[in-house]
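I have a structure I would like to understand better, so I am pasting it below and will then ask my questions one at a time.
Here the complex is missing one protein chain, while the rest keep their positions.
So that you can tell them apart, the chains are marked A and B in the order they are listed, and the count of residues begins at 1 in each.
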Amino acid sequence: MMIKAYRFIKARDYLMRAVFMLCAAFSILALACICVFLFVSGIPFIGRIGFSNFFGTTWHVDSQAYGILSMIVTSLYLTALATFIGVTTGLLTAICLFRFCPKRLIPSIRQMVNLLAGIPSVIYGLFGLIIIVPFLRDYVSPNSIGFGLLAASLVVSIMILPTIVSVSLDALNAVPRSYYEGSLALGATSEQSVFKVVVPAARSGILAAVVLAIGRAIGETMAVIMVIGNSPVMPHGLFQSVRTMTANIALGAKELGGDAATALVSTGVVLFIFTLLLNISFNLLRGGEKREKKRTQKTDT
Amino acid sequence: MKKNAHKRQILKFAVLKNITRAALLVSLIALVSVVAFILIRGLPHINMQLLFGEYTSRSPSLLPAITGTLYIIVISILIAAPIGIGSAIYLTEYTNSKSRLIRIVRIAVETLAGIPSIVYGIFGYLVFVVALGFRYSLIGGGMTLAIMILPVIVRSTEESLLAVPLALREGSFALGSSKVRTIFSVVLPCAASGIVTSLILAIGRVISESAALLMTIGMVVNKVPENFASPGTSLALNVYYFGSHGYPEEAAATAVVLLVLVMSINILATALGKFFGKGELAHG
Partner (left out) sequence: MDSKFNITVRNCDLYYSEFQALKDVNMDIDEHEVTAFIGPSGCGKSTFIKTLNRMNDLIEDCRITGEIIIGEQDIYEKGTDVTMLRKNVGMVFQKPNPFPMTIYDNIAFAPRTFGIKKKAELDEVVERSLRQAGLWDEVRDRLRKNAMGLSGGQQQRLCIARALAAEPKILLMDEPTSALDPISTGKIEELMIELKKEYTIIIVTHNMQQATRISDKTAFFLLGEVIEYATTQELFSNPKDKRTESYITGRFG
């Protein structure tokens, strides 16, 4: 029997281990590069043009006014509204799918929801542009403007709906059946058991769905850019052309140069910091919950 | 008195139940109408000229976008697949070393997954378009997307690797196999279907992406790219371009093409997952 030298095998093991390690390290490197490139070109700019200019309310490139406050506010409004609509509808839908709908419908609905989760955001944007905006303009809007926060929020909430339904349904299904049955055994109705026992027990999974929704809503670009109007002004109503941070970046990308282009990068830095804060707070929340679970388990035994 | 309160309780929850049913109905109507309206508006405008014809401003064509999309898929998968699978192998197969590195990698992957695509776009713009001097190019866009889909590939590959029973690894080691042979001859073949599914889903993400490409490939809609260093466009970008530049019919038709493409990719991935899931490890 021919036997490969052990040293060769060992060396190959070490080599491949190093290769895999480099692959893994690539993610760290990529993240570090993103941070460095963004911060290095974005933050000094804020210092140079002045904090009050950058966080001011006027964006007027020709007169060197790069205030993005109105966009930050718009982004936050949009996120709040879209998340509220999306999460409410999505969570209620998931609860219905969990227990209050004919069993034989569930697999096909689930499959459909999963498929819809993969639809590109531009398609939602286009849907908003050719259906929702004209509809709002003709039937809802008091000032005959369809573009604006409401159109964008509706589009984004439809877009994030499949994800929310999917994630919160998983969370509900992950609750041990014995909780539900235990509640029934105490004389509660099926509805009471679901709303008072199962839903609270699934709250960490539902929280994950909410965070996912917030993340997608604040970061969404294409679907928003097509329906929100894109005027860099403070939002005062639901039917008014406004601009989010994401839209600001995307719109300027091809046209602006010099300082204005850097201002876009700085806008990106602000957006990036928002998403980082979101992730960090979610992880802290989840970490805290995990630790708590561990502790209760320990006291159990 | 008490009985009444109880009844009211029960009634309240029965009403809630019906509200959830209404929500389901609303969700389904909303989602179905997205697909339906896109199809209704777009299908009549699909024809050979639109799909593969010569681009003129009076009758635009998707040929540049189709070519560009293919380039970007190839570039991003070629880069992200080996790195992503390699990372997943390191994260699952080398946990014995329980190093701090693994924890940091996990945090990095999680964070990358949460970054909005427009931020990737800025990054791609700063690095590939400006710093490396590629200017607007398909390769820059493909590389940007490679980083963007990396977390997707890492996570789902990790899941398929974790699904391979530990007993198989033990069996392989007990026969005198090295770590490398165990990984390549036992673990990866067992996880192959899951990995392929994850790559297909990653392709779906690439096809769907537009914001990151907007800032990196130049959105040149009227010229078929000559090679991977040319600027170009993609199907998803074309939907935006047509939609916002006064071609609503073409936008809807492009959206139909995109929709069909993405749907078939997702169906393919699901079917593949089911098919292999039944075949292989189910017995074990």
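One rule holds in what follows: a contact is a pair of C-beta atoms (placed from the backbone, for glycine too) under 8 Å apart; a residue touches a chain by one contact, two chains touch by 3 or more.
Being a predicted model, the structure only gives us computed values, none of them experimental.
Enquirer: Check the whole complex and report which displayed chains the hidden chain contacts.
Expert: Taken over the complete structure, the missing chain's partners among displayed chains are A, B.
Enquirer: Which residue from B:Val186, B:Leu199, B:Ala236 or B:Leu258 sits in contact with the chain not drawn here?
Expert: In the complete complex, the chain left out is touched by residue B:Val186.
Enquirer: Would you mind spotting which of B:Leu175, B:Ala229 or B:Ala271 touches the chain that isn't drawn?
Expert: Only one of B:Leu175, B:Ala229 or B:Ala271 touches the chain omitted from view, namely B:Leu175.
Enquirer: Which chain B residues touch the hidden chain?
Expert: 96, 98, 165, 167-178, 181, 185-186, 189-190, 280-281, 283-284
Enquirer: Which parts of chain A face the unshown chain closely enough to count as touching?
Expert: Against the left-out chain, chain A lists 1-4, 6, 9.
One rule holds for everything that comes next: only the chains that are shown with their structure count from here on.
Enquirer: Could you give the separation in Å between the centres of chain A and chain B, each centre being the mean of its C-alpha atoms?
Expert: 15
Enquirer: Tell me, which parts of chain A touch chain B in their complex?
Expert: Touch residues, chain A against chain B: 9-10, 12-13, 16-17, 19-28, 30-31, 33-34, 37-38, 41, 88-90, 92-93, 95-97, 100-101, 109, 111-116, 118-127, 129-131, 158, 161-162, 165, 189, 191-192, 195, 215, 218-222, 225-226, 246, 249-250, 253-254, 264-265, 268, 271-272, 275-276, 278-279, 283.
Enquirer: Please name which positions on chain B make contact with chain A in the complex.
Expert: 9-10, 13-14, 16-17, 19-24, 26-28, 30-31, 33-35, 37-38, 41, 82-87, 89-91, 93-94, 101-102, 104-105, 108-112, 114-123, 125-127, 131, 147, 150-151, 154, 178-180, 183, 201, 204, 207-211, 214-215, 218-219, 236-237, 239-240, 243-244, 248, 251-252, 255, 258-259, 262-263, 265-267, 270
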